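Heads up, the thing below is written out as structure tokens.
Partial view: only certain chains, each at its native spot in the assembly.
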Amino acid sequence: MSEQTPVPQATTSPADEHRRVESVEGAPRGSAFGRFMSSSAGRNVGLVVALLVLCVVGAATTGQLFVDVDNAMTILRYASVIGVVAIGMTFVVTGGGFDLSVGAIVALASIWSTTVATQTMAQDFHWIVMVFTAIAVGAGCGLVNGVLIAYGKMAPFIATLAMMAAARGLAEMISDKRTQLVDVQGFGDFFSGDFLGLPVLVWIFAVVCAVAWVLLNRTTFGRRTIAVGGNATAARLAGIAVNRHTVLLYVLVGVACGIAAVMLTARTSTGSAQHGLLYELDAIAMVVIGGTLLGGGRGTIVGTIFGVLIFSTLTNVFTLNNLDTSTQAVAKGAIIVIAVLLQQRVAARSDTS
Amino acid sequence: MTAETILQMSDIVKTFPGVRALDGVDLDVRKGEVHCLLGQNGAGKSTLIKVLSGAHQPDSGTITWQGERVRLNTPMAAMNQGIATIYQELDLVDGLSVAENIYLGHELAAAGFSRHGDTERAAGRLLERLGHPEISPQQEVGKLPAAGQQIVSMARALSHDVQLIVMDEPSAVLDQEEVGRLFSVIRDLTADDIAVIYISHRLEEIREIGDRVTVLKDGRTVATGLSAPDTPTSELIREMTGRDVEYAFPERGMTAEDAPVVLDVAGLSSPGDFTDVDLRVRRGEIVGLAGLVGSGRSEILETIYGARKAGSGSVTVDGRRIRPGSVAAAVNAGVGLCPEERKTQGLLLDEAIYRNVSLATLGRFARGGFLRRGDERAQAEQHVRALDVRPADVERTAGTLSGGNQQKIVLARWLLRECRVLLLDEPTRGVDVGARSELYALVRRLADEGVAVVLVSSEIPEVLGLADRVLVLSEGHVVHEGQADDIDEHQVLDLVMEGSAA
Amino acid sequence: AGALVVGCTSNEPEEEANAGGDGGEGGNAEPAGGNNEPGEEVTIGFSGPEADHGWLAAVTDSAVAEAESFEDVTLQVAEGTNDANLQISQIETFINQEVDAIVVLPSDGAQLTEVATRAMDAGIPVVNVDREFSSPDASRTTILGDNYGMGVTAGTYACQLIEENDIQDPVIAEIAGIDSLPLTQDRTQGFNDALDKCGQTVDNRVAAEFTVESGEAAASNLLQAAPQIDIIWNHDDDQGVGVKQAFDNAGRDEFFFIGGAGSANAMRWIKNGEMEATVLYPPTQAADGIRLARLLAQDKGMSDLVQEDVPRRIVLDAPLVTAENVDQYMHLGFES
């Protein structure tokens, strides 16, 4: 009874098909963990299947190489950086927005936090200065985006496209197009290290995911994000400061970019104006494949995590199989289509049952 | 009845580009009363209450609340003063649960963390108070039918600690039983000295629940302080329309027994919604479907129209079977549908009125794909004028029209199309009395011209008054079929109840 | 630039020559003949691909620096782009402007041939840098890096390493640059051909995108794909920073690491023993191009050569930089 959809909409607007939300409708009352599991397993069953299929293919074609803790770590480390960006993007998209500037912000934040000035300060004080710098730069760029969109009434596509050009240009100007090596005491050691057997980068990603999940599903901020994205008029009439909230969302994704910049800086031990190339498309793709509705009103952190894992596992399996890049591109296109169609069929079946 | 005045709005003016929606409106509301706001479509009722709720800023005029002049800059400011509003257009967020919608903007939270359990329990209590314990607070709102959503809107208004609740046509999507429940809630509220502003186009409701009436016409207050129970209907209508309107159903035509069957629906079923519906409509006949909200009437219309896939059964128009599940096939066979939700299913809100009207008839105005726009506009305008849409400027965008006028636009679309079968789903929802009787006359005229009409309405008197024959539905089954003359409102209600008990 | 190999056509015997100065950072080693004396004022248009990695940035920078070192040269730099359509319109703009000479590093040689021919027809000498036009009429002179030669040098050195260290069944890996660029194809071809001569083949190949980030990502996946590697050739030292970091992250150093292009970073690694060798691909070609363009515009010849006219075709050498000769090449290493 609880799963009827108004049919005319559902069959006409393709985007509507993508609806999924981690609200707890109809979920059996139980522990928070139980609910989390049921929401992730139940609603993301298509994604789970897609990921499993991918893993089976990986294992079948490369055997030992794929089924290996080190390889899992390779995938996870790789996934962590873009993953943090995708998590931030999930909020903006859920709130009805769009951010094309994430890659450029990552680049600018990485450059700004590895300038000679910042590194000297970090050397004198603590490497945490670099972290703060990166996050502040990300937040600042996000603020500009948000203000232009919320108060300047610019289309998100245009405002963030402008930021994309400007931030990367600024990064090039600051760095004079040079890659900036990091040699601050402790920075690399900390971020490249392990903690309880897992790489620190993966821990950061995990923490970001957990915080984001709570934020989206368990706080007023998260619920208001869905409201703003789903029906801005209703949100405004309910007394939500829609403009301010929109600004916050872009600041949030900016902060995520700042964190990702730190991670990337640590991973490559450099800041570069070329960091984060094409992150915007990848991140949005991961978010949308995960089931968040482009246009707003539905968002899922768990789905995004699956989206991130699917993409990075795909790349890994390709490389292990020594595939030529062109073939990779064609296969990637086909696999994305198959994964999404599969997910829809499975979701539809589990809905009606 | 001389309770103190709690709200005084005076000389409120609000203009939109090109329209003066409010042109000096006065309104005063007393503690604990039900104050009814009447007016034709487009009179400015919704605009007035949006000014009151802080959603619109007036161009001039004053609002005095509990003796003090206030400025209500934002919806939050109004809520903080103790004014809650149920808007005419359901303003809910589909992706959130019932409980989350009810507490949106004033969440029960500790340090920003939602208190899930508390919210759901509190929402549950509110729904129970409204007589709907069956709506689960965890249910996603987008999956509720319109009536359920209206209940959630009401619960949301009640969730505030308020002195005044404004209800903009809350009964439009409710059936009689639901309206009864709504009224008992309103009585509870007024007993607690909470004032209610009540807007409806159903005059009998005003009489039943209202204390005093204010009438708006063309953005001005034309009468105020009228007694709701005692003022004669004819006087209310005269105040609203400025003329005398015959508020009656048109004379039934004589549908010949041997008139050809135009629409023939046989054994139509859709699992979960309705089963085994047989429906025959002759040329010139109006067949009404009566039943409670949720009895599957809309689904039947949509299935006939091809907008839903049927489980089994057939639809025949003029003896030819139409391909199931194809709207285009139905439209080509001469079937038209006025959908239940005009905003989401009917209109292109950003487009000019005439383009909305001509949407289903584009082919007629085209030669080799090129539109003859003069023709298109002229013919659309003709129908818009015939339906007395206000303002009658066909270049306006449909989104700026008042609710009732939007409904007329959708009707005009099918008038223009000159269809053989017209399926009307709640055609008078939100339509004012004047326009309503015009609509009735129009539907009857269409029937007399040979159109076969299927009418769905939650107002049983409307079905019984307008239709030639009625089918009574209960939970997806036809429980009675017969001439409209042979049955009265109580019998219909009894049938419906029996059906659901069985 | 330091090591220039000049040939009037590719068939003729190559002559060692010093085309003047060390280009690069604007240093002016005075050659004989006074070609560096200020002449008539000339405007030179320069158009290159998007400076999306250190090598290309160094190309642009050294070109600008070179132009600045001449007081008689005004340089017009068009926005770097990988869109041939845009680059064509930039050359058209130069033609409209009636600049005195044009230096083009095309995003793709063949695609810019037509417009370059038009420039030549309009009487503007064109200097073609790095990626060759498909017609000899499209440029007055061509300065080429030798991508195929780079691959050959790397491959030959790999063979040498295998022999010297007597590696049995060596695992050879290749980290290419942007795979869809013809220059990448050429490098790979050269590498394969050279390996073929000592009976070896590439076992694992991945492609990065000339950026640090992509280098790191490609290398980590490569390391995972091949648990034991003997020799890695990385096409590009820009992405090499990331590649190297991936090695460090994974704690792997069992292999010989050969680089490409010859960035300053790579040279430092060689000095520190963190890298075996790198194959030089100097980013000073455009600077040389500016120099030649100036001479062409001023109707001067190359007084340094016996045959004074500016040659039609200059192919740069792709020498190997190892610990032995790194000091000699250090000044050519570009900061990336």
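Each chain gets a letter, A, B and C, in the order it is written, and its residues are counted from 1.
Keep in mind that, in the parts below, a residue touches a chain if its C-beta (ideal position, glycine included) is under 8 Å from a C-beta of that chain, and two chains touch if they have at least 3 such contacts.
Model, not experiment: these values are computed from the prediction.
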Assembly formula [one copy per chain kind displayed, counts for the whole file]: A x2, B x1, C x1
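Quick note on the criterion: only the chains that are shown with their structure count from here on.
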Chain with Cα centroid nearest the overall Cα mean is chain A
With centres defined by CA atoms only, which chain is the most remote from chain B? C
Mean-CA-position distance for chain C and chain A (Å): 37
Distance in whole angstrom between the CA centres of chain A and chain B is 42
Centre distance in Å when chain B and chain C are each reduced to the mean of their C-alpha atoms: 73
Two or more other chains are touched by the chain C residues none
Chain B residues touching 2+ other chains are none
Provide the residue numbers of chain C that touch chain A in the complex, in ascending order. 51-54, 57, 61, 179-180, 204-207, 209-218, 220-225, 227, 238, 241-242, 245, 248-249, 265, 335-336
State the interface residues of chain A toward chain C in the complex, per the touch definition above. 62, 65, 68, 70-71, 74, 77-78, 172, 176-179, 181, 192, 264, 267-270, 272, 274-277, 315-316, 319-320, 322, 324-326
Interface with chain B, chain A side, in the complex: residues 2-9, 19, 21, 23-27, 214, 218-221, 223-224, 226-227, 229-231, 233-240, 293, 297-298
